[in-house]
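Here the complex is missing a single protein chain, while all its other protein chains stay put.
The letters A, B and C name the chains in turn, as written, and every chain counts its residues from 1.
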Amino acid sequence: MKILVTGFDPFGGEKVNPAIEAVKKLPDAIDGNEIIKLEVPTIFYQSAQVVKAKIEQEKPDMVINVGQAGGRSAITPERIAINFQAGSTPDNSGKGPKEGKIETDGADGYFTQLPIKQMVTAIRQVGIPAMVSNSAGTYVCNHLFYEVQYMRVHEFPDLKAGFIHIPFLPNQVKNGRRPSMSLNDMVTGLTAAIKEAIHD
Amino acid sequence: MKILVTGFDPFGGEKVNPAIEAVKKLPDAIDGNEIIKLEVPTIFYQSAQVVKAKIEQEKPDMVINVGQAGGRSAITPERIAINFQAGSTPDNSGKGPKEGKIETDGADGYFTQLPIKQMVTAIRQVGIPAMVSNSAGTYVCNHLFYEVQYMRVHEFPDLKAGFIHIPFLPNQVKNGRRPSMSLNDMVTGLTAAIKEAIHD
Amino acid sequence: MKILVTGFDPFGGEKVNPAIEAVKKLPDAIDGNEIIKLEVPTIFYQSAQVVKAKIEQEKPDMVINVGQAGGRSAITPERIAINFQAGSTPDNSGKGPKEGKIETDGADGYFTQLPIKQMVTAIRQVGIPAMVSNSAGTYVCNHLFYEVQYMRVHEFPDLKAGFIHIPFLPNQVKNGRRPSMSLNDMVTGLTAAIKEAIHD
Partner (left out) sequence: MKILVTGFDPFGGEKVNPAIEAVKKLPDAIDGNEIIKLEVPTIFYQSAQVVKAKIEQEKPDMVINVGQAGGRSAITPERIAINFQAGSTPDNSGKGPKEGKIETDGADGYFTQLPIKQMVTAIRQVGIPAMVSNSAGTYVCNHLFYEVQYMRVHEFPDLKAGFIHIPFLPNQVKNGRRPSMSLNDMVTGLTAAIKEAIHD
């Protein structure tokens, strides 16, 4: 099995993005299954194009996008991607999203194909906080999650795909007001989650 | 310089107490200053007696009590101990505290002698979330903090003393609803804080 | 125009449910449009049957289901209903939901037909906290929201439908640890939201 795991590049004035930091530290293989790692730009549509090119090149069985959800205390596999984008913060292209549907002919929502409940259990079993999330928001994380689902429906019917949100790193929230998770714990948790998804 | 650092034993059905776990992993010396480690029972008054016996035996220059503050996201040096105890949860003796003053002739509050603002800066400089706390609560943490201050006033006038609260460990809050901090980060942060207090 | 507004009955040991309390206090007409009020049981599937019977009887142009989202600080119109139910808490029939899809042949998600962004603006204009929510959860609130959307697709194509979550009432959270909203403010906010939906 071949698994493509992506992480966003740093965004919004942050020097690091825990997503790509954690993805880079994943093992290159899990139980003999190849882990392909890809950094994607935090840019609407462009992030999806970068992922699509990699899917066409590598033909993975599974795609897992990883992104930061600042303020959460846990690793949170996402249940559903929604066909809506909004947000006043500019992405890394300097522009915010055009508010509205991501794909005019897309479904309102697409469920992930990943076994998110079992993944949460697997993450907890290695001692790391985890819970299922029912909303990936309306910014670039949900956008990419939705676009990969839309590609799956229209072009890659055998693909399994999903999205995992991770917390801030400790050094992003040194003032202490918001929760964080160490990079090691993110890597441990993500590895357990991917392993579970492989063996589903 | 000799520094006594204490941590509470596991409490309230938890199998571990991050306080004593973190304290046990501190180095035995920081910049040539001896770190004496002591596990204290999570029991009103008895915890203070155990600390007092150790102070008399070791004659430390500084006492730092470490305890868990479940729900916090950061390492939080405490500013003030207050002469009040309450709480319906039994301590490890099986009884809760008698609600009211801790010491009938004690001051309402005692400030710590530790340089808490600089300690917070030092913790942040090693990348770990930290902030000053203005309340150690009214349970056994504040109790021990207060009792050590009361001892200082009455018996050990040269002592510097203070209290540092630490968050949950990740495996204590695996359901993901509350913030946590890795043991390594706690140890890194506490070490930086103690180093700062030594050089104050 | 005819608007059916529903509220759940008390649930989970609570003596009141702010949803039905607020719905009962709505005006009987808003700008000349009839407001029909309906109490629904906090029971999976049965709640939807009760609403369906009322839709068939009254033939409303719009259905707005109101439910409690304990822990939120604001009135939150929901964006999307998802085809998934779970939860270990028994509903008012004494049983929890069978975890999984609500309708085996339903879409993964259905967007509301209500102008939620404008409704949020209208609520704020009368001084009441409001924000769009991207998840109605996976319990009976989302269930009813989803079922009404499913009915709309299959039986009532002209219907506009949506769901609004409201906070706890103050007397439900007297210990002070969770946010609440006064009944008057709920009624003021809901009235403004419904008025906006009517004139959309």
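One rule holds for everything that comes next: a contact is a pair of C-beta atoms (placed from the backbone, for glycine too) under 8 Å apart; a residue touches a chain by one contact, two chains touch by 3 or more.
Only a predicted model underlies this, so the values are computations on that prediction, with no experimental measurement involved.
Considering the entire complex, the omitted chain makes contact with B, C.
Considering the full assembly, B:G137 is the residue among B:G137, B:G162, B:G176 or B:G189 that touches the omitted chain. Taking the complete complex into account, B:D108 is the one of B:D28, B:D108 or B:D158 that touches the chain left out. Across the entire complex, the residue among C:A86, C:V173 or C:I198 in touch with the chain not shown is C:V173.
On the side of subunit B, the interface with the absent chain consists of residues 79-80, 82-84, 107-111, 134-135, 137-138, using the contact rule stated above.
Subunit C meets the missing chain through residues 72-76, 124, 127-131, 170-171, 173-182, 184-185.
Convention: only the chains that are shown with their structure count from here on.
Because contacts link the chains only in sequence, without closing, their graph is best described as a line. The geometric centre of subunit B is 47 Å away from that of subunit C, both derived from CA atoms.
Centroids of subunit A and subunit B (each the mean of its C-alpha atoms) stand 38 Å apart.
With centres defined as mean CA coordinates, subunit C is found 31 Å away from subunit A.
For subunit B, the set of residues that touch two or more other chains is empty.
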